Structure formats: structure tokens, C-alpha cells
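The other protein chains are all here in position, but one chain of the complex has been omitted.
For reference, chains read A, B and C in written order, and residue numbers begin at 1 within each chain.
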Amino acid sequence: MDLEALYRDLHAHPELSFQEHRTAGIVAEQLSALGLEVHTGIGRTGVAGVLRNGDGPTVLLRADMDGLPVREETGLPWASTQTAPGDDGNPVPVMHACGHDIHITCLLGAVERFAETTDDWSGTLVAVFQPAEEHGGGAEVMVQDGLYEKVPAPDIVLGQHVTPFPAGMAGAHPGAAMAAVDAFEVTLHGRGGHGSRPETTIDPVVMAASAVMRLQTVVSREIAPQDTAVVTVGTLHAGTKNNIIAPSATLGISVRSFDDAVRARVLDGVDRILRAELQASGSPHEPTTDWGERYPVTVNDVEATARVNAAFAAEFGEEAVLEPGALSGSEDVGNLATAAGVPLVYWLLGGGDPERVRAAIAAGTVETDIPSNHSPFFAPVPQPTIDTGVRALVAAAREWLA
Amino acid sequence: MDLEALYRDLHAHPELSFQEHRTAGIVAEQLSALGLEVHTGIGRTGVAGVLRNGDGPTVLLRADMDGLPVREETGLPWASTQTAPGDDGNPVPVMHACGHDIHITCLLGAVERFAETTDDWSGTLVAVFQPAEEHGGGAEVMVQDGLYEKVPAPDIVLGQHVTPFPAGMAGAHPGAAMAAVDAFEVTLHGRGGHGSRPETTIDPVVMAASAVMRLQTVVSREIAPQDTAVVTVGTLHAGTKNNIIAPSATLGISVRSFDDAVRARVLDGVDRILRAELQASGSPHEPTTDWGERYPVTVNDVEATARVNAAFAAEFGEEAVLEPGALSGSEDVGNLATAAGVPLVYWLLGGGDPERVRAAIAAGTVETDIPSNHSPFFAPVPQPTIDTGVRALVAAAREWLA
Amino acid sequence: MDLEALYRDLHAHPELSFQEHRTAGIVAEQLSALGLEVHTGIGRTGVAGVLRNGDGPTVLLRADMDGLPVREETGLPWASTQTAPGDDGNPVPVMHACGHDIHITCLLGAVERFAETTDDWSGTLVAVFQPAEEHGGGAEVMVQDGLYEKVPAPDIVLGQHVTPFPAGMAGAHPGAAMAAVDAFEVTLHGRGGHGSRPETTIDPVVMAASAVMRLQTVVSREIAPQDTAVVTVGTLHAGTKNNIIAPSATLGISVRSFDDAVRARVLDGVDRILRAELQASGSPHEPTTDWGERYPVTVNDVEATARVNAAFAAEFGEEAVLEPGALSGSEDVGNLATAAGVPLVYWLLGGGDPERVRAAIAAGTVETDIPSNHSPFFAPVPQPTIDTGVRALVAAAREWLA
Partner (left out) sequence: MDLEALYRDLHAHPELSFQEHRTAGIVAEQLSALGLEVHTGIGRTGVAGVLRNGDGPTVLLRADMDGLPVREETGLPWASTQTAPGDDGNPVPVMHACGHDIHITCLLGAVERFAETTDDWSGTLVAVFQPAEEHGGGAEVMVQDGLYEKVPAPDIVLGQHVTPFPAGMAGAHPGAAMAAVDAFEVTLHGRGGHGSRPETTIDPVVMAASAVMRLQTVVSREIAPQDTAVVTVGTLHAGTKNNIIAPSATLGISVRSFDDAVRARVLDGVDRILRAELQASGSPHEPTTDWGERYPVTVNDVEATARVNAAFAAEFGEEAVLEPGALSGSEDVGNLATAAGVPLVYWLLGGGDPERVRAAIAAGTVETDIPSNHSPFFAPVPQPTIDTGVRALVAAAREWLA
């Protein structure tokens, strides 16, 4: 398999959550060609391949497949120019701005290695290509659609995520490794009218603006400084015309946390503030909330994580093993492990140009110079990222498939 | 002409600025049927009709034709369910939420009366049906497209606007009668990234929210209490996904004023605040400004206004003559008078259910009970509004066409 | 009487509201020396002098005597360096920052003229020197202390206020001439704690800051643009140490309005916002409000105002008569007229250096170049201000004391 060509093709053809038809087709075709038992359409667009190779544990390797509604600005020859229907049916640009194309490529590469080396290992390999990690809870949807009736239930769930750490590195953080997320849209209802007669209206733009400023205080004042929480108002939309005061404004909010008490306090604070803003505005309405993703904390099994990191040290050398710490990003990979009642190890894979990242670290300019996941400029270097990702999956799985 | 049927048809088929093709067709057809010389396509979708009737002054009567991107919620049998391409090409709902359908209907009705009573008056009547009053400066566009080369230049420009005042009333305010407006869209550029890593971004939603709160201080602190100004942020749009921090936010702002010094101070204050918000955020960017409507103060000629109000008193009785005061809404009708170097009288026409409006005034609940122009609930009562509007146009024009 | 020397002495020795002991002593001494019947201690520190001169109307001329807790920065040779106990008992700087020293000086000068010219007029002159106009409602306090049992009730109340208009000018605005004021202190209670543990507190500084920003929207969004209202948060005090989060914050607010409905709506809006801020903060407390001055609209009798302005035109020439418009400042002089059931005329007296003010008007820099009342830099030019003020009082009073 020409993994780099595959990667460029996937990158140029990103698909939004639950729209991964082309991607799933390519994945299924490759898995079949490698001789795996292939299941498609699990959880709408999910794909799973099974490679049975004698007695031994079952290892589930997971990749996610969806892109994001971001207009790519990397300038790469293989940059995406795709659009697709967004939530409201109107076309939006699409980009693999979170590196799921890397995840797919590496997992197909790893399957190929296992398929080619069946004499060297024993057990069952399950490769899961999940839809809708970004938007829709694809892992849970696959489980509910009978994933573990169609493929053998695993003894361990493994997976990886590409990040701007230097390419060539990989490593997992034991314990709470990624944040819980609660995503929702809240509509604040005021009263519309003509822009020249604010006194006849309850201005939702002012209400929303005041709410956004007040919401900053949840993190700055209500959470203990040593605790970790994020409240991001990612979207704010109100109005159709600059001289019409709209009847309402809608905020898209995501909350991250690593601890249930903190999570509860943040969500309470957000709710309390939004309600108070309506009262401050004199609006008789309640906020309308539409819940989106609600992913739990991603918890890496401590013992299994130590095994995986040791395998990476053996494979790549000690100096190539990352300790990424706890990340404020969120994942639904944990649902695959929880549903099977087995441990999870989810590691980070370096994808940044090593020289550029190390220079930025030295200069203290990482945040301005190195585009992070979800940025329109996010662009992992294909190599050694893909090679490292393939080897990391193989090395980790071999811990169980000896 | 069945004016009420015409009105209901126009109301059910609103069209956005410069898209008034169906409306213009109906207008042209009616004018032709009444025997006027008809000019179409002036300023893209504008129509003018000329009725020459011997010696005497030329009176220009003006109506505007466009609807607004508002989703109608009146529940009327003739409510609009239309959509049309909005600024970004995506479909938006359309509604005659500002009553231009009343204006068209009344002007056609007035033309019919003049056409039927040519023995009673002398001079030239020019009926102008202007496109794009809401968005695009249709009056100026018609002038620049040669309006006064195609129709006789007027000696006086007259027009009216329907409002929630009680139906059956009409009247003009002498002097500065409606505000200047400056409408623009400003984009504040930050830096995008993942919602869980705000420290790698410059959050444009926070920047926009802080800007909106700060902008309130222009009116509350920078303008003398006795001066009049409005700063409305009618639209605020940022982001595509609640866990992506967007690279920028766009504010649609309209500013109203009645005085050049106030206008300059407000615009300076807005600009200063927006620039400072970028600095507060640590953004290296300048705001990007896209100017929209910039209409001057609508100034009613004092002497001509006295004549028109006197004609209304004679036609309807003293008690039916409104003194609306200076309105903070804006209009481009003044450009038709300025271009011809002649006086303007632009009056307000009552369209509210008289009993309901008077009860609301008595109860002090006008602002909550009576939907104002641009509201999704704005619904003038067809009668006596249309009848009064027709008679007001005829009575005012007869002052010059005696 | 050497009026300029008197003025410099008064300016150098300002006294706070109801502390005007030295000032009242000087006033009483001068009135006695001029042969008036003198009443002291009316309303604590108020003084009234009566000059009976045969039959005819009784005219009340009023001056106010108190200074302000402002640290003078005029740099004048006669600048104040005084301090006095403030509201909390601690010493505060004191300055005649509102020009009441001019008012006293001019009224004593006018009394002197009347005392020296008793052959030229007939009637009764009552000169009232009121305490506590700035803080305490001295006019009402004098009335309640029996002013009109001690001196003859007037047929007309006259008075003046010095402003930065050019010296040499004077004039009164008919009708609603000065705003109603409602002044109050509101304490917002949160929960105190250590500055490093915000999560254990309810931070009153953040609550107060959010409240101040929200309060701007009362004027910017809730009042019709043509209506006039001011909401000023003049004081904001919270905390004793930068690493202790205080239990509460106190805002000193003053509201101005010219209309009862607007006044009610503004006060409702302020109250609603303050309560909502407590809710947004999660505070279980209600705001604590301590009401201060609540002065009504100052209404000049239309007919009497015309007489006074005509007298000024005769005295100074037409071009020296001001039309100041309605002012957003407030006064309690109206209580003296209301209590007697008689008309009031209260005019403005120019005190600005004429050349400097006119140059600033021409350059559009009045607001930055000309210090206004209550500024630490407020400094009327002694002449022709004092001379004009004396003549204005005499000319106005002679309209009734012919």
C-alpha cells in the first residue's frame, strides 16, 4: 500500500461526520484486499475489519474518519477544496483539520503489517474505523448498532491521535488523559424590532455579549486555580441585517473538565449566568438549550499505559517517548473500551515538523508558530509521522498479540 | 383597482432589495393601464410613471418596493412564506416587515384618482417606485441611472411611511425628521484554533462580546444626553462549531444621528473602540470595514411641511394630523429631492389598529403590545390605512397641482 | 463691598454641605451691614435677609453656599487647600467646584444695589442663602424648618447658576430647564475570601464591574433615542487589599431625566440589572440601597421666563442673552417655588473666559479645553462674571419690584 499517496488522497477528500461514504469505501476495499473479514455500515458509516490469527487476546485498534467544517488554508498541493452540506443544509468547506486522515492511513498500514506477518503473532486483531468523532458520538453509535455482536469483543482498546508534537515521537499519559466535553447550543430570546428603536426591543446581541463576558468568570473565578476547566463560546450568531434587532441570539458552547465535581460546578455556573442575563435584559423567556456531544473523561489504564510506553521505548528509543500530560481536548474512544469493560490506551503521535517545532519551543513561539488541531493551517508532515504511527500501532498491539 | 386585493398580493410576495422584479412588473402594468408613460429598469428594478396634464408644477410622489429578510410571524391569511437568496447566496425568508407594500398600494391608488380626475387639476404627476430602500440606496441608484433625464424634474418631492400610529392619521414633522444612518460590517480578526486550547488562539467571540459592551458606552457616555444617537449591533456572527475557536467575528452595525458633529463623534468612538479591542486581545490585525447604507438626515422643508399638514387637516380634520416628532429611523427619499434641488415633505401614515393602539397608549404598553416596523409581527390594518394613505397623497399633491 | 475680594475669600474657604458655618457668618454679617433683617440657622446653616421697601410684590433671590469634595487643581492664587470631614468622617479635600461662591458674591452685590437704591423700587426683597444644594436637599430643609414663617412668602423665585458659557451672558430656558435627579448608593454583597482562592468567594469586584457595563445599556438600549436620561456611576468602592476578595462593593449612582415615564423606566432598569447581577454571581443577597438626593425637574415658568429674558436683553443687549436649552444637571431651587406655589425663573450665567470659550467653540474643542462644573479645574473668570451676575439679579428682580 502506498501510504503517503493514500494519505494525500484522504486529505484532499475530507467528509463531515456521518457523511464518510467515500472514505469508508476506500477503507473497506483495502481491508478486503488484505484478507480481513469486513463489516460496513456499523453506526451508519462505520467500518470494522477482523483478522483472526489463532489463539490469544483480541486487540481493537481504532481510527476515526471524519473531517471538520473548516476552510483549509495550508496551501498544500493536496489541500482540500471540498464542500459539503453543513448542519443547516447549506454548503460549508470541509478539511481534515484534526488529522483523522493520518489515523486512517496509519491503521491501514498497521493492518497490512499484521496481515503480512501472521507467523509472528497470535490472537485476533479488530480494526475499527469510526465515523463522527467530531460531531455525533460515532463510537457510541457503533456500539449501539451492535459493534460487539458483529466483531469479537476486545481485551484491550488501543488508538492514537496526531498532534503538533515533533514527528517521530509517541506516548500516552496514564490516568485522566483527555477531558470530558459537554457541547451545547443555547438560544437567548429577547424581542426584535427596528435598529433605530432599541427601546421597543430586548436586544439579544447585547444580551449575548454580556453573557460571553460573564461566562469568562466561571473559569477565572469559580474554579479553583489548580483545577482544570475550559468554557469556549465557539459560535455566536444573531441577526440578519444591521438595522434590524433580531429576536434572539444563539451561542455554541463547549465545556471541558477532568473531574465530575468541577464539571458540575462549571455547568451550573454557565446555566446560572445565562438565566441571569435574560433577567438582566428584562426578557420573560428561558434559555433554550440543544445538547450536542457529551463525552466522558478519557482514562488510560495505568498498567496498560506503562506497557505501551515501554513498547514505544523499545521501538523508538527512550527519547522518542512523549509524556503529553493531560489534554484538554476530548475523545469518544473511551466509549469503545467502557462498552467492552476493558482497559484503554490512547496515545499521542507527533506530527509536527521536528526542526520547526523544536525551534519554536526554544524561541517560546509554539503558540503563534505551530498551528494546532482544528486550525485551517494544521498540517502534519507526512513523514516520519505516518511511519511512526504505523509502527506505534504495531508495537503496542504486539504487547498483547505476542 | 381593488387596492386591498393588490395589497394582500404584494404582502404575500415580498422581494428583497434590487430583486423586486415581480413587484415592478405589477406596478408597470397598473401604470400603463392607467395611461401613464412608464419607465422601467431605472436603477435596476425601479419604475417611474408620468402623467402630464397641462401647465403647472411637477410633483414627484414616491413609494419604495423592497421587503426584508425577516421570517413573518403575523399569522395573517396573506402572510409571506417566500424565501430568496440572501447576501451570501443562501435562501432567507422574506417579509414586507416595513410596510412598503402599503406604500406601493397607496401610490397606485393615488395615481388612479389623478388619472380619473384630470379635469380637476393641472400640472405633471411623476410616480416613482423605488427599489432597495432597505439595502442598497435605491434612490441614489435611480438618480445616477438618469431618473431626471427620463422623467421631468420635480418641483416638490412627496412621500409617506406607514407606522404603528393609529390608522386614519397622517402628518409630517418639519425640519430634521428622520435620522442619518451609517451602516457597516466590521470583521474583527483574531486567531482560530481548537476550543480546548484557548491559549493558542485569540478568541474573536470574546473580542466581539467585549466590543459590543464597550460600544454601548458611545451612546451612554460620549454623546450629550440631549443629543440623539443610536448604535445598534444588529448582527454578530462568529464560528462554525462550538469546539472550534474561529479566526474572526463579524459585527453588522448601524449608527443613527441627527447632527453632523454627533455623527462624527459616534463614528470616531466606534472606530476607536473596535481598534482598542483588537489591541486588548493582542491581535496584530486591523478591523476590516465594509460600508453599507449611508443615508443623510431626512429634512422636511418647513414651509412645504406646513402646507401639507394644513391640507391633511382640511382632508381628515385637525385631530387626525400627527406630529410624529423626529424619528430615529432613516430614509433615502431625501436623495430624490436633493438631486433635484427641491423641497421634500415626507410624512408618517398611521397603520395601527386604532383601538388597540389607543388602549396600549392608555395602558403604557405600546412598546410591548404594538409590533414596530421590522418586527416579524408588523401588520398594519389594511383599512383605514390604505384609504388614508391614498387620500393623503392626493391631498398633499393637490397643494401644488391645484 | 469689594466683591472680587469677597469672591476670592469665599473660593479659598469652601465648606461642605451643612458645614457652611464660616460662609453663613460672612453672609449674615454683610446682610446686617446693609441694614437687612437677618435670619440665621434656617435649615441648619441657611441664612435669609429681608429688605422691606413699601408696597409691592415680594421677590425671592436665591444663592446656594456649599462646596464639593474635590481636590482643586486650578492653580489659582486663591485656590482652596481646605479639607473637611467627609461622609465617613475622614478628611476630604473641598473646593467650590460648582461656582456657588460666585452665586453668593453676586447675590450680596445685588442686595447692596437694592439697599443703595431704595428710592428706585418698591416691594420686598428676600435674599435666601441656601445650604446643601449639592448634598442634602438644603432648599427642602429650609422650607421644612419654617422659612416661610420667618420671611415673607414670595410672589416669584429667581436665581442663577454660573457655567462655562462665555462671561457676560445670561439667559433662561422656558419649561423643563434642568433634569430630575435620583442619587443613591447600592451595595452588592458577595462573599469575601483570600485573593488566591476565588472559588471560595463570590467576587464583588467582578459583580460590580459587570453591573457597570450592563448599566450602560439602560441609556443605550432601553430609552428612546429622542428621550434624555443619564445614568452615572460616580463612585465605585470595593476592597481594602489587593489579595483579599472583599465581601461587597458599593456603587454611587445618579440618574437624570426630564420626564416621569423615562425616570420610572430608567430606575426600573437599574434595579432589575443590579438584582440580576447578584443572581449571575450566585449571591444569595439582595442589593442594599441607600437613597440620597432626589430632586424634581426644574421647571421655569414660561411667561416669567420671557419677562426675565427680555429684561436681560434690555440690560445687556440681545446678543448677550443665552438660550441654554434643557440641562442635564439638577437643582433643588424649584422646591422654594413649589413650596410657595409661585413661579420660578432660574437662569444660567456665563463664567467662561469669553475669548477662550469662543475659540474652543470655533475649534470644536469645548469638551476638552473648557473645564465644566464639578471639574477640579473649574474656574470662572471673576470678571465680567460677577458684574454680570449682579446686574442680572437686579434686572430680573426689578421686573417685579418696579
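Please note the rule applied: contacts are C-beta pairs under 8 Å (C-beta built on N, C-alpha and C of every residue); 3 or more make two chains touch, one makes a residue touch a chain.
What you are looking at is a predicted structure, and each value in this text was computed from that prediction instead of being measured.
Novice: In the complete assembly, which of C:E29, C:D120 or C:E367 touches the absent chain?
Specialist: C:E367
Novice: Of C:T81, C:S122 or C:S196, which one is in contact with the hidden chain?
Specialist: Checking each option in C:T81, C:S122 or C:S196, the one touching the absent chain turns out to be C:S196.
Novice: Given the contact definition stated above, which residue among B:E277, B:D332 or B:E399 touches the chain not shown here?
Specialist: Touching the chain that is not displayed is residue B:E277.
Novice: Looking beyond the chains shown, say which of C:T58, C:Q82, C:S328 or C:T385 touches the absent one.
Specialist: C:S328
Novice: Over the whole complex, note the residues of subunit B touching the chain we left out.
Specialist: Within subunit B, the residues touching the omitted chain are 196-199, 201, 203, 206, 210, 213-214, 217, 220-225, 227, 269, 272-273, 275-277, 279-280, 282.
Novice: Can you list, in ascending order, the subunit A residues touching the missing chain?
Specialist: Touch set of subunit A with respect to the missing chain: 179, 213, 216-221, 224-226, 228-231, 256, 261, 325-326, 328, 364.
Novice: Mind listing the subunit C residues that contact the chain we can't see here?
Specialist: 68-70, 86, 90, 92, 97-98, 134-135, 179, 181, 183-185, 191-200, 203, 205-206, 208-213, 216, 230, 232-247, 249, 252-254, 256, 292-293, 327-330, 367-368, 371-376
Convention: only the chains that are shown with their structure count from here on.
Novice: If you list every residue number at the subunit A and subunit B contact, are more than half found on both copies (same) or fewer than half (different)?
Specialist: same
Novice: Report the chain whose CA-based centre is farthest from the CA-based centre of subunit B.
Specialist: Measuring from the centre of subunit B, the most distant chain centre belongs to A.
Novice: Per the centroid of Cα atoms for each chain, what is the distance between subunit A and subunit C, given in Å?
Specialist: Roughly 64 Å separates the two chain centres.
Novice: State, to the nearest whole Å, the distance from the C-alpha centre of subunit B to the C-alpha centre of subunit C.
Specialist: 43
Novice: Averaging only over C-alpha atoms, locate the centres of subunit A and subunit B and give their separation in whole Å.
Specialist: Computed value for the inter-centroid distance: 47 Å.
Novice: Which subunit C residues touch at least two other chains?
Specialist: Residues 213, 217, 220-221, 224-225 of subunit C each touch two or more of the other chains.
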